[in-house]
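Apart from one protein chain that is not included, each protein chain of the complex appears where it belongs.
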Amino acid sequence: MKIWMIGARGTIATATAVGTVAAQKNLLPLEGVITERAPLDETEGLPPVSEISFGGCDLRPGTLAEAALSCTSTVSIFSRAVLDSVTPVLEEMPITQGILRRAGAAVEALTGPERLELFQESASDAVQRIQQDLEEFAGDEAAVVINVASTEPLCDPALFSWSIEEFEQAVEADDPRLPPSALYAYAALRAGHPFVNFTPSIGTGLPALVEYAKQRGIPLAGRDGKTGETLVKTALAPMFAARALTVEGWYGTNILGNTDGQVLSYSENAASKVASKQGVLEQCLGYSPAGQVRIDYFPPLVDHKVAWDFILFRGWGGHKMRMQFTWEGTDAVLAAPLLIDLARLVTVAHQRGESGAIGALGVFFKTPEGSNEMNLQRQFDQLVAWCQRVPADAGHPS
Amino acid sequence: MKIWMIGARGTIATATAVGTVAAQKNLLPLEGVITERAPLDETEGLPPVSEISFGGCDLRPGTLAEAALSCTSTVSIFSRAVLDSVTPVLEEMPITQGILRRAGAAVEALTGPERLELFQESASDAVQRIQQDLEEFAGDEAAVVINVASTEPLCDPALFSWSIEEFEQAVEADDPRLPPSALYAYAALRAGHPFVNFTPSIGTGLPALVEYAKQRGIPLAGRDGKTGETLVKTALAPMFAARALTVEGWYGTNILGNTDGQVLSYSENAASKVASKQGVLEQCLGYSPAGQVRIDYFPPLVDHKVAWDFILFRGWGGHKMRMQFTWEGTDAVLAAPLLIDLARLVTVAHQRGESGAIGALGVFFKTPEGSNEMNLQRQFDQLVAWCQRVPADAGHPS
Amino acid sequence: MKIWMIGARGTIATATAVGTVAAQKNLLPLEGVITERAPLDETEGLPPVSEISFGGCDLRPGTLAEAALSCTSTVSIFSRAVLDSVTPVLEEMPITQGILRRAGAAVEALTGPERLELFQESASDAVQRIQQDLEEFAGDEAAVVINVASTEPLCDPALFSWSIEEFEQAVEADDPRLPPSALYAYAALRAGHPFVNFTPSIGTGLPALVEYAKQRGIPLAGRDGKTGETLVKTALAPMFAARALTVEGWYGTNILGNTDGQVLSYSENAASKVASKQGVLEQCLGYSPAGQVRIDYFPPLVDHKVAWDFILFRGWGGHKMRMQFTWEGTDAVLAAPLLIDLARLVTVAHQRGESGAIGALGVFFKTPEGSNEMNLQRQFDQLVAWCQRVPADAGHPS
Partner (left out) sequence: MKIWMIGARGTIATATAVGTVAAQKNLLPLEGVITERAPLDETEGLPPVSEISFGGCDLRPGTLAEAALSCTSTVSIFSRAVLDSVTPVLEEMPITQGILRRAGAAVEALTGPERLELFQESASDAVQRIQQDLEEFAGDEAAVVINVASTEPLCDPALFSWSIEEFEQAVEADDPRLPPSALYAYAALRAGHPFVNFTPSIGTGLPALVEYAKQRGIPLAGRDGKTGETLVKTALAPMFAARALTVEGWYGTNILGNTDGQVLSYSENAASKVASKQGVLEQCLGYSPAGQVRIDYFPPLVDHKVAWDFILFRGWGGHKMRMQFTWEGTDAVLAAPLLIDLARLVTVAHQRGESGAIGALGVFFKTPEGSNEMNLQRQFDQLVAWCQRVPADAGHPS
């Protein structure tokens, strides 16, 4: 199986490639991959990890090996020895040029001098270019496209009412409201590949693209990987519900040291993310407690992220009590194994003939497309049931 | 429905009685009771909260109204106005004398000068006395016996191999290894009442008593109410399992300011509790991480308890990350609504003809008797399914 | 000694009055007052606590007794019994009308229908009115004016270059840039009373008013009471300096549930406070670490405030380490005793003939006027030295 990553030089993509190749060479264990553990490892049709290879696009030029080197000097997830061993493999992975058109000021700030030309690329040129890159990359093999690029500004609401025909007309007309994530997704679907949207950017969250995916029989998974504070929220909030304890307020603050934090310090980009983070409480609890979700850029953390949440809840006789937690994680480390799981499972869905948003994959996302379930344990149990479903069931997800 | 509480002058029992009566008089909302919320409020046969009344026994003399006054001066869960309104009702609730025999040094230290006589009471005299008290209390009505007394020392392992006949012979022979909790449970079963063990003391955890309960067609629920740190553990630990993140260590410390903390500062009594707290991780995760559970007495907290847990876990590439939480709860406030839920649900089980340990009630306990499930969400989902089961299913718990 | 509080119906003023009267009646201990403890209790000339009485102004009408009742129903710092006992005394304390002119949108939202008339009051009318109120209040006795009103928006920078003559011309001309806090301060000085600015509003932080205070021989103390997160910062940051550990980042978030939090949710008002909070680290450490100070409104906390700070520091070999703390305090409880200390000490300064900003009182403030010292312990040691200075030194503050 081939994985094509949008944002291939970013920390998540790099950590995914380095860790997978290191595991393939038996240099490191393959940790955090649930499709390698019981009972999900028995899912029929899982592509073997040993045969995964990577490619992708980015707005910055260079090889994955160079990206790995630059990440490692700051983040040090991998030892120098591991890095040296995987470098020859990384150097051969193809990285093409991403779409800069309408990516927002924050992303534009990350790119180099080729900016001007890219700004002038039309929507249809961008789609064609990416589709071609994907065809060259995949050849006859199964491939999955995964978006791990920086978060875009919130999408214009008008796009949600478009049909696929209107979408295609907008592409032809180079409509300025079309965000890059939707163009990538469209190109992937045209090339016939499942699309996984690991970011809060809209991508295949547009009804037009879901419609198109169903027409073409291609499965989708999204949106916004659930790797930190929100993961904990969807495990903890159901506890209050299961005890009929009323959560009066839930306040959370997130500090991030990496590019992601820097991009999110632009309030237009943070809007997508905060919206994604806030919805989960209401759906886990059945009501919306007071409180906010803050995301702040804190450079000394480098690639780590720290979240502190304070929860005020009420019980017997109206008495108030409190809970707080601090989560200290590393974004790329938490995300990388989910990319492997998602690529494998969306491929299984493709084999089974499922198409459109696969709700059973909601456990991986903050905004699970195709499902209303936010409770982590129930999401997991649904995934297990989906994986164990016999081929006869194929095509009829719950 | 009548509820008879062992340890009726303790903080949990007092808070339960005051809060229930206050709710019956519309002085306070009835919070934290899951059988009052959807979907459990539709369970067939639930006794109405408006008809609950209380009684019980304690080693210290006095009325519930006096207990309420003394608790409130230190804990202040309820306002003085609420207390004044419920006093007349509390004063009429009957409290008889508990069993002191073999309760351990910590509990003995709490009792008054009547100690000597109580020490000499034989096991069979104690059982008969309690059975008689229960018969007087319940009359023809449905009643439930709930143990909320201080924790006993660990039970002698020999008792676990006894049959009910051997147990009864031991009672007759006044065997010194018989703990009070087992005598209370036996008396309750002889009087024909369901028994709920909210403490880590052994009670109906003895196979002989389960056997006896089945013979007599009486349901049981236990053991050790899950109200704080362990509640959080069983919500959080499954999150690590659902992400294939390996928990290398989980360290927890609990500081308690009330009698419970004082009793647990006797290491023989703490042993029951710590054993109860430690097992859950292994069952939620599938392996046992490094770490300890500490319980320390910290008087300035009065009835509050604070738990701090530190979790070290490993992900992609063997990278280590951390999480910590602080839980600041009030023991009696967290326990009281569970007592109401348990009394109602065990009464439903009795009506349905279920007997022995009701595994579907495991969500309420640290050591769920009759079930191997420790995962909070799965326990809750099992309870919901049990509550929704139609009468035709009665008598066939999973 | 008489204390006249601006914002007399606010929670801080109310808690100060209730607690002081309760202590005068021996209903409660007088806790948290350092001038009652060794060695500060031996300061020559301290006005006795038993003779303190209160008055003040507010934008909302009503007596202190009514304010106490309304605070207590939400915050419950004092028991109902204490409140009932002090009510007759509180009812006699005079509260006059505050200055609404140019207080900012947040404060305006708190006032009642009398708003329109107050808007039209000229600066010089406001000053004369307050001066008259003060003269009536104080009579021949020593009095201190303390600002505990809600935070104003940041002051126009132009005012910092004004001389007292220019200030007085602006008052006559009803200059719209004159903030209420400066008018109160000017009125207090004209009436001959020391002025304590417990808020981040500018007040006597204007050079013109310091000049005027010196001309008139009146001492001043300010600015912005150090009661929570910043108090901890000025105790902790010096620890890193004393170990040559480099603080790379210090991130802090504050959640507040009271009017203060609500007012600070207006970004123009928060600007004063955040500026006040941020400066301390640089002065304690000698450099400015990365990071931000957040203040968010979180209504379920009512009058409590919670701060969480995360500190990333570097040591031997460039190795990084972390510290975090959570402070859970009650604003009014922390502030009230400082008001008593400040009123007593500024009166001592007046007796000694000191005038202008008294730097030795810097320990009480986030932005200590008249001093560059931010280190809490050094500030405290300077205060002790100042208190112990013999009368011969009077008039020559360091």
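Letters A, B and C name the chains as they come in the text, with residue numbers starting at 1 for each one.
Methods note: contacts are C-beta pairs under 8 Å (C-beta built on N, C-alpha and C of every residue); 3 or more make two chains touch, one makes a residue touch a chain.
Small disclaimer: the values here were computed from a predicted structure and weren't measured.
Here the missing chain is touched by one residue of C:Val144, C:Ile164 or C:Leu376, and it is C:Leu376. Residues of chain B that touch the chain left out of view are 248-249, 251, 253, 255, 289-292, 294, 296, 298-301, 306, 308, 310, 312, 320, 322, 324, 326, 328.
Chain C residues in contact with the hidden partner, per the touch definition given at the top, are 15, 18-19, 22, 28-29, 31-34, 36-37, 77-78, 82, 231-232, 235-236, 238-239, 242-246, 314-319, 321-330, 332-334, 336-338, 363, 375-378, 380-381.
The working rule: only the chains that are shown with their structure count from here on.
Here the CA centre of chain B is 50 Å from the CA centre of chain C.
Centre-to-centre separation between chain A and chain B, using Cα means, comes to 44 Å. Shared interface positions of chain C, defined as residues touching 2 or more other chains, are 326.
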